[in-house]
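Just dropping this structure here.
Excluded from the complex is one protein chain; the other protein chains are retained at their positions.
On to subunit A.
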Amino acid sequence: MEVGQMQRRLVDYTKSLFMEGFLDAQFLQLQQLQDESNPDFVVEVVSLFFDDSEKLLNDLTMALDQPNVDFKKVDAHVHQLKGSSSSIGAQRVKNACIAFRSFCEEQNIDATLRCLQQVKQEYYLVKNKLETMLRLEQQIVAAGGSIPMIELGF
């Protein structure tokens, strides 16, 4: 596939992530921070998000598996996950965390378990999408092309 085709494919794919609500404008801000002095910034931030999230999801799973659930602890983990997903622009994960927190407040064990599943689902979906997007970027760079900027007005 020639570079121009790959670039168009990347633009269309990235736009679809915004249209489907996986990403919001915060992700565009991250891309705008990447430059010659920080050429791998987006990959670094995305990797940190993956590491952060997987640890937090493990912590949440363990916390909700206790005979006496400490909802303050659960809420603290969700709060952190909401923060990091919001910082990277992972909108659907962030929204799932918002709902999760309200059930933590109610100390509703069944609802919080459902929320955990929902957050995990949203996380694995966006992880998959981001990995695909970054692979497309790598292919373009390997072929000697540059990463096209996404326009906000779509």
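A few remarks follow.
We adopt the following convention: contacts are C-beta pairs under 8 Å (C-beta built on N, C-alpha and C of every residue); 3 or more make two chains touch, one makes a residue touch a chain; residues count from 1.
The criterion applied here is as follows: contacts and distances are computed from a predicted model.
The protein name that UniProt records for the chain not on display, among "CDP-diacylglycerol--inositol 3-phosphatidyltransferase", "Glutamyl-tRNA(Gln) amidotransferase subunit B, mitochondrial", "Response regulatory domain-containing protein" or "Trafficking protein particle complex subunit", is "Response regulatory domain-containing protein".
The hidden chain makes contact, of the residues A:E20, A:E44, A:E106 or A:E131, with A:E44.
Residue-wise, the contact with the chain that is not shown comes from A:Q29, picked out of A:Q29, A:T61, A:Q117 or A:T132.
When the omitted chain is restored, the residue from A:V3, A:A76 or A:A99 that touches it is A:A76.
Not every partner is drawn; the one left out touches subunit A at residues 26, 29-30, 33, 37-38, 41, 44-45, 48-49, 51-52, 76, 79-80, 82-84, 86-88.
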